[in-house]
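Reviewing the structure listed below.
For this depiction, one protein chain was excluded, whereas all remaining protein chains were kept in their positions.
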Amino acid sequence: MIKKVLIFIFIGIIGFYLVDIFSQIPFGEKRDNVGDFYLEQSVQTLKVANSVTGIVVNFRGFDTLGEVTVLFLAALGLSSIMYRRKKQGEKEVRAKKPSSRILQVGAQIIFPMVVVLGAYVFIHGHLTPGGGFQGGAIIATASLLMLITYRKFKVNHNTVSWIESIAGVVFVSVGMVGLLKGMAFLENFLDVGELNSLLSGGIIGIIYVAVGFKVAAELTGVIDTVLLNNRPDNNNENN
Amino acid sequence: MTWLIIPIIILVILTIGSAIYAVVTKNLLYAVVSTGLISLGLSLFFFILQAPDVALTEAAIGVALTTIIFIITIRNTTQYEDEPKKEKNMKGELSND
Amino acid sequence: MDQLLTISFYGTAIALILIGLYAVLAKKNLLKIVIGLSIMDGGLHLLFVSIGYIKNGTAPIFSPEVLNTKVQMVDPVPQALVLTAIVIGFAVTAVALSLVIRLYRHHNTASIDEIKNLRW
Partner (left out) sequence: MVISPVHYIALPLMAAFLIPLFGKINKELVRIIPGLVLLYLSYVSVTLMTQVLNGPMIVEIIAGWNPPWGINLVFSPFSGFLVSMMTMLGFLIWVYTYNFKPEVDYSQTTKFYTLFMMLITGTIGIVLTGDIFNLFVFLEITAISSYALTAFYRERDGAEASFKYILIGSFASFFILLAIVILYTQVGTLNMADIAQKMPAVDPYIKGTILLLFFIGFGIEAEMFPLNGWAPDVYTQAPGPIAAIFSGMVVKAGIYALIRVIFTLFDVPAVLNLLLIMGLITMVIAEVIAMRQERIKRMLAYSSIGQMGLVLVAFSIGTREAIFAAIFLMFNHAVIKGLLFLSATYLVYNSKDKEIKELDGMGKLMPFTSFMFALGAIAIVGLPPFAGFWSKLYILIAAADAHMIAVMAIILVISVIEIVYYFRVVHRIYFRKATSNTDIKIPTYNAKFTLLVLGLIIVVIGVYPDLIMGIIDKAAADLLDKQNYIQSVLSLR
């Protein structure tokens, strides 16, 4: 009981401070900050219509590299944590009941559409809302749909890890080309093209497509790892 | 933004309501679905705040993927919050993993 | 009117943070704790996007329609940062959930009170 009271006091203090601080920060007001520079430069120099993409991939591209790495490490850590050494003759067990016919037919129709949508989202990341992360997540949802509909659908880990590796290497290499040319890491070295055309933004397109593939592969890997372990575990195991 | 005031208020109620429900309910599956609803609410909030990129990300990652991973976890573990500890497993042996 | 909007955005965000905080601190179930963490994160993300909003601003996308008109755009920086934060939050949630599964396998329970090989 005392613990509950303490918790409420703690939450009260934090809440009071939060309200107090944010009552001094007006909502909806224009502030003087670096955002203006980004808005200006993303049109003038980078020729990127979606300036959020411009920030994510170019101005603060290093963050994105780190972010992709976080996801990569999460996928890796997840499979390390969930790892179980396979016993002799043990097969991967999934639920035996097949899913309903409606789901199967529906999945067949929806799957390609969702994949195309995802690809569209990350290819047009510099023109419309969206980009590598969103597109990759959408594609991962599509593979999730296949995983839960078809019990026999298997994610080919080899392919996934190839896609993941190559996409990651493309991202870093594109950055390194800048270094090799005597410019900064991740600096744009391509022609930026016309604003609001598909081939604009220089390296932004390449990086976002790579990020899209990588995120899709990583998230698919995460879901597959968790799903594969979806079985009762009554074995003694010491490894 | 004036005409948005009523949808915004509905959204506020929806989001905070599902947050409270997610914390209060004993059934973890309901809690997870409410968490998905919070993400949906947040995604609409982001849209209203003129952040379509964030809205899309929150919709794809928060609503879909997080919820799915939570549900898989629940299927692997337990559905009720106060479920007592199962001492022995089906084979009658203590699992020591 | 403005007051109401302020309250609804900042207020929702702070409310979510506090509700999540309560779940993390008071709940005994591992899954509830992870849910609390993700609610807290959600509130923080909303707070972050809210501070970048500018009244009557448009989304920071220079589509052909707005290109040559002088419109006020909202601050794109918080949006870009929140994008990163959401993905990181997802990664942490996924790792935490995998730990919950492993702990459940090991101890056959998801309650903190029962899992006490190490002192909490």
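A, B and C are the chain letters, set down in written order, and residue numbers restart from 1 in every chain.
The criterion applied here is as follows: contacts are C-beta pairs under 8 Å (C-beta built on N, C-alpha and C of every residue); 3 or more make two chains touch, one makes a residue touch a chain.
Source: prediction; values computed, not measured.
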| item | value |
| --- | --- |
| Displayed chains contacted by the hidden chain, counting the whole assembly | A, C |
| Contact residue for the chain not shown (choose from A:Thr128, A:Thr141, A:Asn188 or A:Thr220) | A:Asn188 |
| Sole residue of A:Gln44, A:Ser99 or A:Ser165 that reaches the chain not shown, by the stated touch rule | A:Ser165 |
| Hidden partner chain, residues of chain C it touches | 24, 30, 33, 37, 40-41, 44, 47-48, 51, 77-78, 81, 84-85, 88, 91-92, 95-96, 99-100, 102-103, 106, 115, 117-120 |
| Positions on chain A where the hidden chain makes contact | 17, 21, 24-25, 31-35, 37-38, 41, 58-63, 65-67, 69-70, 72-74, 76-81, 83, 85, 161-162, 164-165, 168-169, 172-173, 175-176, 178-180, 183-188, 237-239 |
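Quick note on the criterion: only the chains that are shown with their structure count from here on.
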| item | value |
| --- | --- |
| Chain centre separation (chain A, chain C; CA means) in Å | 16 |
| Chain centre separation (chain A, chain B; CA means) in Å | 19 |
| Contacts with 2+ other chains: residues of chain A | 50, 52, 129, 133, 222, 226, 229, 233 |
| Chain C, residues touching no fewer than two other chains | 5, 9, 22, 50, 52-53, 55, 59-61, 73, 79-80, 83, 87, 90, 94, 97, 101-102, 105 |
| Contact set on chain B toward chain C in their complex | 1-2, 5, 8-9, 11-12, 15-16, 19-20, 22-23, 28, 31-32, 35, 38-39, 42, 45-46, 49-54, 57-58, 61-62, 65-66, 69-70, 73-74, 76-78, 81-87, 89, 95-97 |
| Chain B residues within the chain A interface of the complex | 51-53, 55-57, 60-61, 64-65, 68-69, 72-73, 75-76, 89-91, 93, 95-97 |
| Chain B-facing residues of chain A, complex | 50, 52-53, 121, 129-131, 133-134, 137-138, 140-141, 144, 219, 222-223, 226-227, 229-230, 232-238 |
